[in-house]
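Every protein chain but one is kept in place in this view of the complex.
Note that the chains are named A, B, C and D in the order they appear, and that numbering of residues resets to 1 at the start of each chain.
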Amino acid sequence: KTLRYANQGDLKSLDPYTLNETTTNAHLGNVYEGLTKRGKDLAIQPGLAERWETPEPTRWRFYLRKGVKFQNGEDFTADDVLFSADRVRAQGSNFQTRVPKDAKFVKVDDYTVDVVLSSPNPILNSQWDTWYIMSKKWAEANNAVAPTPAAATTPSYAALNANGTGPFKIESHQAGVKTVFKPNPGWWGKPEHNLTEVIFTPINSDATRVAALLSGEVDIIEPVPLQDIQRVNASANAQVLTGPELRTIFLGFDQTRDELLESNVKGKNPFKDPRVREAFYKAIDIEAIKTRVMRGLSTPSALMIAPELFVYSKDFVRPKLDVDGAKKLLADAGYPNGFEVGMDCPNDRYVNDGAICQAAVGMLARIGVKVNLNAQPKAQFFAKVLKSGDYKTSFYLLGWTPGTFDSHNVLFDIMGCRDNPNSNRGESNLGNYCNKKLDALTDQILVETDVEKRNQMIKEAFKIGFDDYGYIPLHQQSLAWGVAKNVKVAQRADNSVLLYWITKD
Amino acid sequence: MTPEPATTPTAAARASAWARLRDSDILASFLASKVTMVSAFVTVVMLAGAAFAPWIAPTNPFDPASVDLLNSLLPPRWVEGGDPQFLLGTDNQGRDLWSAILYGMRVSLIVGVCGVAIAATLGISLGLLAGYLGGRLDAFIMRVADIQLTFPAILIALVIDGVVRALFKGVAREHTAFGVLVVSIGLSFWVQYARTIRGSTLVEKNKDYVQAARLIGIPAPLIMLRHVLPNVIGPVLVILTINLALAIITEATLSFLGVGLPPTQPSLGTLIRIGNDFLFSGEWWIVAFPGITLAAFVLAVNMVGDWLRDALNPKLR
Amino acid sequence: MLAFILRRIAQSVVVLLTVGLIAFALFRLVGDPINQIVSLDTPQEQRLKIRAELGLDDPVIVQFGRYLARAAHFDFGISYQFRQPVSTLIGERMPATLELSLVAALFSLVVGIPMGVYTALRRGSALSSAFMALSLAGVSLPTFLIAILLRYVFSVQLGWLPSFGRGAVVQLGFWSTGLLTPSGLKAIILPSITLGLFQMTLIMRLVRAEMLEVLRTDYIKFARARGLSDRAIHFGHALKNTLVPVITIAGLQLGSLIAFALITEYVFQWPGMGALFLGAVQNVDIPIMAAYLMLIAFIFVMVNLVVDILYAVVDPRLRAHFQTA
Amino acid sequence: MTDAPLVQVTGLRRVFDVSKPWLDRVVAREPRQTLKAVDGVSFEIRRGETFALVGESGSGKSTVARMVVGLLPPSAGEVVIDGVSMTDRKDAARRARLRRRIQMIFQDPYASLDPRWRVGDIVAEPIRAFNLARDRREVEHRVGEGLKLVGLDPADARKFPHEFSGGQRQRIAIARALAAESDFIVCDEPTSALDVSVQAQILNLMRDLQDRLGLTYLLISHNLAVVRHMATTIGVMYLGRLVEVSPARDVFAAPRHPYTRMLLDAVPDLAMSGRPRTPVQGEIPNPIAPPSGCTFHPRCGLADERCRREAPATIEGVACHAVAEGRAGAARPARAAGG
């Protein structure tokens, strides 16, 4: 059976260490495999490692699967793991954080590898499902030992060819146009799919993608624009699979500058006053955003992490919508007539991101705050608001999925203070929300191995951020895959479309 | 000296001007063509609607405080589920579509008119200079025009938009988009004016009345302004109307590609782009009404321009 | 003739250089390509290093010189998005765009010229009024609306024609063509109509206007006075004279067809250069954008050259001018 | 009034560069190409006189006219009007004063009036330009006077040119020329676009004005009959050269240059006198590559080897070897006896 599949994004490079990006990772996940895998419920499962153990807190031992062959026929052994561990941490890799810098890989025998750490790390292998293992011999033979940097000025063999151990192999690849997958007959596992060929086409226009699905020219599309879900479901030959996604969408404030870059308030920064942040929080009608903008397909969130990823999420409840209260708060803070502020927002990154921002603009207008919205394509947006753009924003919308599926990542990257230039802490904390108590907890969380104790600490840290109104979390958006009726597919919450779980009648 | 009141001659002149118009072929051919009359009527009504939008429109769609998200996606009044408050329904932000169309029309028109005004001013001045002065200046201007012709308006706008975004990184699109559009349209449409004006200037400058003026010693800039310009400006009228239509389409296309006006101040094009996302989902009115308005207006303007072209062409009479 | 071609080529080089400079200089200012290349959590030192590696720290003039030198070898650098040589990417997509544009041009000529002739000869007849109204609608409806409408009707509602893509393609050497497979032929119908419609109406109106002009000339009156048949007058004398200006405009239009294809390609997901360019603009992929602009300018210049030569073939007055040159 | 001529033209020459673009010349190894539109023309016009230039199309008549009024700078030679050089750069102030005394009437009455201007403004333009009136009322008054002078109604000042016939427009053009208080008027084919009956009106008007205001005319025409009617002196041009200058009555009574004779022979014989005529030969050659020697030799029945070789000098107003050598025979009267 031939499956035709269209995605908004493209498979940007075939070198699995070039670009850490969801769509690319998912695609390569059909061809390459890591030592671990994640199941349909995202639970960590054995991959190329059959099993692993932690004989001591700083030593992990992995037992490799035997009889696995790369698609070019070579055997998979411990050498390949050692090679991949070096390669993934080498200059030019976009996945360097997958494996700690100081972790030593030791070959015990051909099918056993030890990882020696300098300090305990309970979540060492939490991202290894997307650390794909490459063949040492193949890489050496093809002059591809070094990872292809994203900025490569000469194309490398590995970027244009793939040699994994996975269930599919790439038959042909024309960037931006078409990629053809064929099942790998020598795969070690038992195929759960019944496909003989997969033709993948990137289609970035929403309407075209939907039209292609409706007219039966493709079998699966991702994503389906929210407003078209009904239409697709009403059609005879396709339906939409929806489900919660792990990404949290939130609003952030510049809390570090003494004067906002884009505001009519001069000489002071209103966002340094928690009452102003609280007022903003209470002015946002999250239910209206859910029902109108997201068409019911979002989960309003009180935390900066999805409930699936943190067990005590339920203990947090968003403050109620309270326009009058918000006005009063603003007045108390010294802004009875509100003020003016610029807002940065991507318009092609998250589900209905532009519309969410517009809605927020309207809601804030009711408490007298005039928001000048700058909705822009993601390229411009990121160029402006990220570190490389000097965090030039006063008020913004952003989305975040912790790559480790763990709260530490959120507390460290998003909620950590940015004050130490030698640390990566708070690198994506664009407005520099900062609370030292939270930072201290974060550091303890990293090394704590007792799960319950760790969860309590996480809860405490989130509570600090919650009480500070450091961010306005909005919601977790939904996945929406359009699937032809004769196709069955397993939808995973990290939005990876994995071909090996697809069957077509 | 006559004791006549000073106004008489001008009044007489005006009367005769009116008489000339009444008598002229233009008016007659206008009255003879029903299609043109209807088009002109549509044009005028739409222009008036756009001009008086703040007084006609029930709400101000540019004021975020006046839109309620909870009113979003309501169908037109006469459709089941419609709200009598919203004649043509609402868009995804809860904006009254009727008001949004009036305001959007206004925005589209302002962009179009400003863009075309820049193009015309630029093109006419350059064309006049090139044609009248000739020589290297002429060659240079026309070469620039050639190069410029390589790139259609869309491409130029994409380029300019990118540059502006890069140069004014901090500034919100709201503040730059308008300028970008106007400048792009101005820069991409001037060539036509320059070529037309240059062509007729080349003819006109050799006519004897220009020679006569030179003979009296009238300086070249004055000759260009007072003698040549009024006589070459005729065909520009036609280009103006047609360009206005084209400018509005260009703006809409750019907005469709996401380079146009921001969704907080939607032009017709932006409304269509927003609406296009809702075409499959059954909210047809968001794309249909702005689409019809745009097409009708452009069509009407083009019809008038078309007629004008024929009416002003003496050879066709 | 030789001097003429030489001059044209010299002019073309100037045009290309200017366009190259504009393209390069402008795009050099757009966004910061680094953000496109690296992920969110790339440290600053690494960013600086990549900047240096890409030569983004050199003076703009140096970068431009380097760019031109490479462009002369058809090396437009590596796409930031695709990590492949731009020349390869463009090479892969050029056939799609050229096929689309040529089919659209063919459509606009084959339909536009007869319609123009008809409306000129039968001024005032019901059918020619209908044609004129249609042509006005053609120039009044934005391309993207037409595309949406056509696709909605013919692929979504009726399901007759594919809604996107090129269908199956056949590789003929370096050229991939969709014109040899049934699915490829079906796939090109809607995009080429969308793209060609505007040009078609333009050509129709141009032919009509020129034809009316020519029909008023003395030599047509004289041809009548010689008793030639209407056929000979209209299609022998008038049409040939009409075609002289039509050739120029049609030539220029071919250039803009290729450039305008980007809207059509965007809507129909046509795997051509236009779509590539649009994606490049969104992703600030400078090498692709610059190469595309150069290419458009190059095609335009070539088309112009061909048009000028064609002109000389049709019009003996110019031929003489060339020969004495 | 002195007896000195009002206008003195000496050695006037105008060369147009008609070369192909540089690259073409390089490739084709061609030299620059020039066109000698006017080549060493000298004549003088006395006050109150009408000097006429005749010749075939392309002989350079208009070019001379344009140089005389200063619309076109000569390549060489000098135009002196009332003692002031029109060509010498130094005398700018005096030349500016002179300017207004020289005006021109053009051939095409439909193109010589700005169609967007009211007649009153057209006529007033030189008055305003030369500051000849103190205020608006005086301007209006002068315009009215001017229009009356040429037989139009002062009320016509409010109309636009298109409301007038060709003859009336030519009157407006004359009024404009006179409004500058000029006394030397260059008329480049002033009536060739008009019907004969209207032409008569204009020619009569021109003569009346000359009588009343003492105007001096440089009249350009290809119509010998018109010239015969108007001119006191006639210059015959051929390919940029003045081949014969004589008092009008002599030219018609006894044309000397063979070209003058040919021109006279070409004039249809309205009187049907049946005068004997030699048929005209050939057409005017390409001025870019004029024939060698005397440029008229290919069409001349009297041409000999010398004519082909060397250009004739002007002797007693005639530039012809045959005349100089006495080969031309007796000057033949063009007019049949009794007319």
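As a convention for this text, a contact is a pair of C-beta atoms (placed from the backbone, for glycine too) under 8 Å apart; a residue touches a chain by one contact, two chains touch by 3 or more.
Note that contacts and distances are computed from a predicted model.
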UniProt name of the unshown chain, from "Na+/H+ antiporter subunit C", "ABC transporter ATP-binding protein", "Dihydroorotate dehydrogenase" or "Ion-translocating oxidoreductase complex subunit C"?
"ABC transporter ATP-binding protein"
Of the listed residues D:Ala155, D:Ala225 or D:Ile288, which contacts the missing chain in the full complex?
D:Ala225
Of D:Val15, D:Leu213, D:Ala254 or D:Ile284, the residue touching the omitted chain is D:Ile284
On chain D, the omitted chain is touched by residues 56-57, 165, 167-168, 195-201, 203-204, 207, 222-226, 228-229, 252, 262-273, 279-280, 283-284, 334-336, 339
Where does chain C touch the missing chain, residue by residue?
217-219, 221-230, 232, 236-237, 240-241, 244, 314-317, 320
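Quick note on the criterion: only the chains that are shown with their structure count from here on.
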Considering B-D alongside B-C, which chain pair is linked by more C-beta pairs in contact?
B-C
Can you give the whole-Å distance between the Cα centres of chain C and chain D?
54
Go ahead and note the Å separation of the Cα centroids belonging to chain B and chain D.
50
In angstrom, rounded to a whole number, how far apart do the mean CA points of chain A and chain C lie?
40
Which parts of chain B, given as residue numbers and ranges, touch two or more other chains?
165, 276, 279-280
Please list all residues of chain A that touch 2 or more other chains.
207, 211, 214, 348, 377, 380, 383, 389
Over in the complex, which chain B residues touch chain D? Could you list them?
1, 9, 12-13, 16, 207-209, 211-218, 227, 230-231
Contact footprint of chain C on chain A as seen in their complex
12-13, 18-21, 94, 97, 148-155, 159-160, 174-178, 201, 203-205, 207-208, 211-212, 214-217, 348, 377, 379-380, 382-383, 386-389, 413, 424, 427-428
For a test of understanding, state which residues of chain C touch chain A in their complex under the given definition.
31-32, 34-44, 47, 50, 53-54, 77-78, 80-85, 89, 92-93, 148, 151-152, 155-156, 159, 162-165, 266-269, 271, 275-276, 279, 282-284
